[in-house]
Each structure stands twice: as C-alpha cells, then as structure tokens.
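Sharing a structure, written as structure tokens. Questions coming.
Removed: one protein chain of the complex. Kept in place: all other protein chains.
What follows is subunit A.
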Amino acid sequence: MKERMKEEAWNIHFSEFGRGVCMYRTSRTRELILNGIPESLRGELWLLFSGAQNEMASHPGYYGDLVEQTMGLCSLATEEIERDLHRSMPEHRAFQNEMGIAALRRVLTAYAHRNPNIGYCQAMNIVTSVLLLYGTEEEAFWLLVALCERMLPDYYNTRVVGALVDQGVFEDLTRAFLPQLYEHMQELGVITTISLSWFLTLFLSVMPFDSAVLLVDCFFYEGIKVIFQVALAVLHDNMDALLACSDEGEAMTILGSCAFLVRLIFTASSHRALLHVIFKNNFVANFTKIPQRSPLTGFTRF
C-alpha cells in the first residue's frame, strides 16, 4: 500500500516535471527521493539521474554487439570475473541460479571489453548485481558505464586511484568536521583504509541490502557527496567508541563489524528517518564550504 502511495506521488511529479529522458531537479524531487523510491520505479529513475538513459538511447544495439564479441573470450579479466561471480551477492536468490550468474557474467565481461583501462575490479561485481535487480542487462550495463566513467571516476582502474583519492578527501573532511576524532585516528594509524570498501561498493557490501539501496537512490541523484556524508555519519555515530580505542585493531573491530551500521539503522524506523539520521549532523549544509581538493592530484571534486 505504501508502495502505491509512493508511486502515485511520483506519477504526479512526472506529470508536472516530465518523465523519460529528462526531468527538472527540484527541491520536491529530493523530497520524493528521501521518502523512498518505489521498487517499480527504481531502475527507471537510476537510469534518468545518472544519464545512462541517454547513452543507452544513443547507442542502440551496442551492448548486444559487445556481448556477441566477448562470447567465449578468455582473458585475465574473465578469469577474475569467473572467480567472483558466486561471491558477489551470494545471499540473494537472484544469484543462486545460473540465469542470474550468467547475466552478471555477460555485463561484467562486456564492460571489461569496452574499457580495458578498468577491465574488472572487485566491487564492480557487487554493484552490478544490484543494478541487475532493478533493470535489464542492457540497462545494468549502461548504469555501470555511468558509474565507472562519470560518477566514480578512476575508482575501479588498475590501481583504484580514484577511490584512494577520495579516501584522502574523506580524511580531510574528518579533520574539518570531527577534528578530535581525526587527531586520534592519526595516532592509531592507517584505519581509513577500512572505508575503502564503503566507497567502492557504495556501502552495499557492509550494510543490510534494504538500507544500502536507499543510499544508492540518493547517490544516483546527488553523487558521491552522499557517500561522504554517510561515511562521516558512521564515524560520528561511533565517535565515543573510536576515541576510546587504544590501537588500530580495536578501531578496525568497531568499524569492520556490521554493528555500527546496524545501530545507525535501528535508530531509524523508516527510510526517511534513516536518511535524517545521516543528514542531521549537518554535514550537508557545511559541505560546500570546504574546498575539496584531493590530496593526490589537486583536482577539485564536485
């Protein structure tokens, strides 16, 4: 029933602001996303927000051709893909049979063929599995293109440079927003590497699926900013425990266990509340004020 109401709200929005290849970004759109995208519209909206819809429309037949070309091909990438197919989303029914696995194989292999600079990076399999749950193979492919080439630039390349750069940015943000914790974390050592998987999988590998997918909704609309916000919220939420740690092992135990996220979710009884937990700390409002210069390359992000 709730799903129906959400759908209705979106339909009203569509009739006013358009549907299909483009849509206005209004404060109401954001509001609707925070209220939760209905399952039936998720794929369509991800395609729209990411621009994948446009690319797909302007490249008819492209994915099908790639699949044909890559059929039976053997490479380092295909070997690596093969090894990970059964450990991408093993708990989900869709990937407990050969049909789901074969679709995942085709999309990842096609992408590796399209972009040899990336090939296949562990984490792409997890994200692609989720994309496949909400769209056709072709749609999942174009969403993956949007992620790898626009929304998460260089994240999955052969040295995961983009993701590492963003760990540096994340460290800077920690210094700006949670200075006390930042000092303590510097003393503890290299624990920011734990957040690497949060960024590479958009939290899909560490958070319960139903919650993580809400973040993915926000991510497609607002970009990587959302992941930074959630990551800061996670640190903030566990600040006392982290400050009490005397070595990096203890800190890793806190951040590595799912416990921290479960807590975040328990305090949030509804989708909206979850997102408010994340945004309440006002990381959002202040976000644009800091120059987000990445420590490695000097690029300005956002």
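Just so it is clear, a contact is a pair of C-beta atoms (placed from the backbone, for glycine too) under 8 Å apart; a residue touches a chain by one contact, two chains touch by 3 or more; residues count from 1.
We adopt the following convention: contacts and distances are computed from a predicted model.
Colleague: Can you match the unshown chain of the complex to its UniProt protein name from these: "S-formylglutathione hydrolase", "Ras-related protein Rab-4", "F-boxkelch-repeat protein" or "[RNA-polymerase]-subunit kinase"?
Modeller: Choosing among "S-formylglutathione hydrolase", "Ras-related protein Rab-4", "F-boxkelch-repeat protein" or "[RNA-polymerase]-subunit kinase", the correct UniProt name is "Ras-related protein Rab-4".
Colleague: Based on the whole complex, identify which of A:G18, A:G64 or A:P90 touches the chain you can't see.
Modeller: A:P90
Colleague: Considering the complete complex, identify which of A:A94, A:I194 or A:L243 is in touch with the unshown chain.
Modeller: Of the candidates A:A94, A:I194 or A:L243, A:I194 is in touch with the missing chain.
Colleague: Touching the absent chain in the whole complex: find that residue among A:L66, A:V107 or A:V160.
Modeller: A:V160
Colleague: Which positions on subunit A touch the chain that was left off?
Modeller: Those residues of subunit A that touch the unshown chain are 80, 83-84, 87-88, 90-91, 121-123, 126, 157-160, 164, 190, 193-194, 196-197, 200-201, 205, 247, 249, 252-253, 256.
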